[in-house]
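Attaching a single structure in structure tokens format; questions to follow.
Of the protein chains in this complex, all but one are displayed in their positions.
Up next is subunit A:
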Amino acid sequence: MIKFFLMVNKQGQTRLSRYYEHVEIHKRTMLEAEVIKNCLSRSKEQCSFIEYKDFKLVYRQYAALFIVVGINETENEMAVYELIHNFVEVLDRYFSRVISSNGARSGESTNVPSHSEQGWTKY
């Protein structure tokens, strides 16, 4: 199953997080920091799946935005990888251009999605 879904910018700030299993708030912060560190340190040649503790991270990068999904062994990595893209396409279609100010300040202690200024990159 999918354990969590994160949207993170290149600075390492969480833009959106959704947990499908209960994780305590203070543990989320730690988990997110580690997960992001893991993804940010990778190069383009490396594969998009990372074994992390007892689950796997599947991630994709769209310009300055990373989408990271934590899954357990019952999920198909490739299907989740493509699901991220499908999700992005849906968002793109729904909001046409994802816009708003870069509410970096308001994002600090919250779960609010703040939208990136440049919108979704086209591919």
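The criterion applied here is as follows: a residue touches a chain if its C-beta (ideal position, glycine included) is under 8 Å from a C-beta of that chain, and two chains touch if they have at least 3 such contacts; residues count from 1.
The criterion applied here is as follows: contacts and distances are computed from a predicted model.
Taken from the listed names "Ribosomal RNA-processing protein 43", "Neuronal-specific septin-3", "AP-2 complex subunit alpha" or "Exostosin-like 1", the protein name that UniProt assigns to the chain not shown is "AP-2 complex subunit alpha". The missing chain lies against subunit A, touching residues 1, 21-22, 43, 45-51, 54, 74, 76-79, 81-83, 85-86, 93-96, 101, 103, 105-106, 108-112.
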